[in-house]
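Dumping the structure here so I can ask a few things about it.
Missing here: one protein chain of the complex. Every other protein chain is in place.
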Amino acid sequence: MTAAVARPGSDFFFRRPGLLTLIFLLPPLLWIGIVYLGSLFALLLQSFYSLDEFSGLVLHEFTLSTYGHLLEYSNFAILLRTVLMAAAVTIASAILAFPIAYYAARYARGWSKALFYLAVMMPLWSSYLVKVYAWKLILAKEGIVTWVANQLYLGWLLDAVLALPTVGGPSLSISYIGTFIVFVYIWLPYMILPTQAALERVPKTLIEASADLGATPGQTFRTVILPLALPGIVAGSIFTFSLTLGDYIIPQIIGNSRPFIGSTVYALQGTAGDIPLAAAFTVVPIVIMGIYLVVARRMGAFDAL
Amino acid sequence: MQNAVSFQHVSRHFGAVRAVDDVSLDIAEGEFFAMLGPSGSGKTTCLRLIAGFEQPTSGHIEIFGTTAEGLPPYRRNVNTVFQDYALFPHMTVGENVAYGLMIRGVARAEREAQAIEALKMVKLDGFQTRRPSQLSGGQRQRVALARALVNKPRVLLLDEPLGALDLKLREQMQDELKALQKQLGITFIFVTHDQGEALSMANRVAIFNEGKIVQAGAPSDVYERPRSRFVADFVGSANVLTPDFNARHGGEKTWASLRPEKIRLALPKEKLPTGWTSATGLVTSVSYQGAVTRIVITSEGNRIAAMVPARDLTTSEGDTLTFAWPRSAAVAMEDA
Partner (left out) sequence: MHSEHRAGIPLTLAAIGGLLFLHIPLMLIILYAFTTEEKSFQFPPPGYTTRWLSVAWYERPDIWQPLYLSFKVALIATAIALVFGTLAAAGLSRAKFFGKESISLLFILPIALPGIITGIALRSAFDIMGLPFSTWTIVLGHATFCIVVVYNNAVARFRRISGSMVEASMDLGADGFQTFRHVILPQIGSALLAGGMLAFALSFDEVIVTTFTAGTGVASKTLPIWMLDELIRPRQRPVTNVVAIFVMAVTFIPIVCAYYLTKDGEHTGGAGK
């Protein structure tokens, strides 16, 4: 009989499968629940306190006045600026990511597939700061973009772009355009991978069926491929949107030093010591991402993660 | 003789679903027993109750006289051949087969020798260093069989063992399984939804529907004398005669089954042998099936299929036809 070897403890859990599941889940749940959610709630709680403007001390009394401050012109401009940037970055990433994802999913085979995959993973996982720094080299006034533009006798075009109101600036590294380019660059791989995963799951026969039913390649693309790739694109946009909303380092290194949500929060909790307002600011991305996740889940984006 | 497996009023409910509903059943030692039924009829759950993957909600199960409730699978001298084979992809064929022996602490040399022996039995000697992913479906099935048999179980459970194989391979495996069972003398219990498989392989068949056994018996018994319309229909698609039709043609006023191959076509005004009866109807379809031709006739509101030797065929769709059968071939059954 096999029974001689089996341990009694195993029988105990065999009769109580739910208990074993609980034992597995409890430590990670406690970690995420206490360390992560606990901290998050502690933070949210502080957003209902306020800062005494004279003493600079936090008043531990329930108030909505901190949220009121969010709606002041300068603060509201920060929110608007960040959300617009996140939206622009997301759209641009989706457009840039699609050809790469489509090529990798449908045409790359064998070693070229591995190469494509690594080519996307490499920048995704290489040092974030290194990448931001690289763009400083590229976008600086004496940097590569200027040099290339001059070599191509396109210096006038660069100057024209920089002369644009709002988005322009003294050099690309000190303008919204620069911030935008770097955001797109840094988050692009997050868009490529889920889009590719979604496209991989489109069976070739569907494309053939569409062609068989008389659709031109363009129609097939619009009516079959794009709708099926959408959950992947939405999954990718969770990252591009969320990461842009919260980043504070990129605008600090490349940009015109107008504050985004991230840099504001950083400044408020640090030098200003206004934790309640910092907390209120973080509630905005949390709420936006909460809504975003609910919508994304409806669209089936979670299966594409 | 001792019962290999005994179910006494066993039920297994999943929430409101009664997967197995008050089943009582005895399977004798050395039997080749088939559990037949459509999907969701409870046959696989019964198998899993024997294996120990499920525990009964109520009732009592004995395996060779030992109470089985509460006993985990690894404390039962029962082994299973899984529908998807469930071979371990990270082990070679030899390691797969020797797995049960390794767990039991059999020395390496000894278990390797036994694994090779078991692989020989399923005609796969020389395959022990391959990976399951390098095998065909039929070969994987044999490995799964060897992996179970090497442990010398007293009961072997087979869950739709031939379901994934193509027709020719399936017929070959049917013969081999039958021979193997005879040779080893182990009790085989197998689950299938294929009535042909069940009838040709098993000594005894239990037919499941909606969690209950609706009929159990020898294959010929079940085939010839279905007890209900469900069984008649499921086992070999017998014709079901309405009580009115049956009464008009020399039977009782009950539902009756009539096997298509018992019917022959009659010449008009032919004198039938004693004990025979006949009816007339409209031919609605004629399909050639090699040795026989299948004719469907609509007669007095009954749809009746007949299998006739191909050479007798002189009829075509739209003809009016007289057909005859021995009265004894119409078997009365319950309305269910």
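Labels for the chains are A and B, by order of writing; each one numbers its residues from 1.
As a convention for this text, a residue touches a chain if its C-beta (ideal position, glycine included) is under 8 Å from a C-beta of that chain, and two chains touch if they have at least 3 such contacts.
Everything numeric in this text was worked out from a predicted model, so none of it was measured.
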Exercise for the section: Have a look at A:Pro17, A:Pro165 or A:Gly214 and name the one touching the chain we're not showing. Expected result: A:Pro17
Problem - Missing-partner contacts on subunit B, residue numbers - result: 51-53, 72-74, 78-80, 82-84, 86-90, 99-100, 102-104, 147-148, 151
Practice task
Write the list of subunit A residues that the hidden chain touches.
Solution key: 2, 5-7, 9-11, 13-14, 17-18, 20-25, 27-29, 31-33, 35-40, 42-43, 46, 96-97, 99-100, 102-104, 106-107, 114, 116-138, 140, 142-144, 146-147, 185, 188-190, 192-194, 197, 204, 211, 217, 238-239, 242-243, 245-249, 252-253, 262, 265-266, 269, 275, 278-279, 282, 285-286, 289, 293, 305
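Keep in mind that, in the parts below, only the chains that are shown with their structure count from here on.
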Practice task
Indicate the whole-number Å distance between the mean C-alpha point of subunit A and the mean C-alpha point of subunit B.
Solution key: 56
Handout entry: Interfacial residue positions of subunit B with respect to subunit A in the complex
Key = 70, 72, 74-75, 77, 100, 103-105, 151
Fill in the blank from the handout: Within their complex, subunit A touches subunit B through residues 1-6, 10-11, 14-15
